[in-house]
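Quick one: the structure is below, questions incoming.
For this depiction, one protein chain was excluded, whereas all remaining protein chains were kept in their positions.
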Amino acid sequence: MPFVRIDMMNHMPKSLQKEIADAVHSALVVTVGIPPDDRFQIVTTHTDNLIYDPGYLGIVRTDNIVMIEIHLSVGRTLEVKKALFAGIKDRLVDLDLRGEDVMIHLIETEPVNWSFGNGIAQYAERMPVHLAAQ
Amino acid sequence: MPFVRIDMMNHMPKSLQKEIADAVHSALVVTVGIPPDDRFQIVTTHTDNLIYDPGYLGIVRTDNIVMIEIHLSVGRTLEVKKALFAGIKDRLVDLDLRGEDVMIHLIETEPVNWSFGNGIAQYAERMPVHLAAQ
Partner (left out) sequence: MPFVRIDMMNHMPKSLQKEIADAVHSALVVTVGIPPDDRFQIVTTHTDNLIYDPGYLGIVRTDNIVMIEIHLSVGRTLEVKKALFAGIKDRLVDLDLRGEDVMIHLIETEPVNWSFGNGIAQYAERMPVHLAAQ
């Protein structure tokens, strides 16, 4: 259910791109509790068309910035979201990236808004009726 | 009003890419009832940076996966959403794609959040006041 878009500069090595994607997914599994096989990600690299402020909120960013956009179902608590942000940052720091270069934002959508194949709204079928019918 | 991002691997022929975009739009027109000329889509192809689980929810996916992200105004019922998912799947199966390779998710936004040109919030102008002002 999370659908993740990850954008970064194209000087990042291919192997690191893959490791970053793995790290983001691992954090989602551990902190949000999504199933390990619930994984859908798109990594896109850019030349000079990825624009960021190098100091907003006092955070010093570099061209190693990783922009992570996560679409997921509504309902996660603030604590879970904080754990997700920290979990992604920690894993990217383990890849020798800087914590300051990790930008994340979440877009929440209803469970019934997902179809994982075969034209079926899988989460509507298995949700309580009062939620599925929102 | 729907704004659609379609992502797939770059081995998909150009002609098929266009047919997929046509099919997604056709399903939106028939099932959601949008005007035929309300069409805005971006198709992006990827090399190895499109990541998917080959078996989540028991659905067997291949590199012919098509990831479809649809931004549309809030308010469609679950029945309409189900019809949309099925309608897209049916049309892609007609193009000899596998139903299992059709992944869709919807992001809903307010009608007043759209401007189709000239810097005007067209749907605010023509919506009932109590909806437009929300």
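In this document, chain identifiers A and B correspond to the written order of the chains, with residue numbering beginning at 1 in each.
By definition in this document, a contact is a pair of C-beta atoms (placed from the backbone, for glycine too) under 8 Å apart; a residue touches a chain by one contact, two chains touch by 3 or more.
Since the model is a prediction, treat every value here as computed from it, not as a measurement.
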| item | value |
| --- | --- |
| Absent-chain contact - pick from B:13, B:33 or B:119 | B:119 |
| Absent-chain interface as seen on chain A, which is shown | 7, 44, 46, 48-53, 55-57, 59, 61, 67, 69, 78, 81-82, 85-90, 99-108 |
| Footprint left on chain B by the chain that the document does not show | 3, 14, 17, 21, 35, 37-45, 71, 107, 109-110, 112-122, 124, 132-133 |
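Here is the rule we go by: only the chains that are shown with their structure count from here on.
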| item | value |
| --- | --- |
| CA centroid of chain A to CA centroid of chain B, Å | 20 |
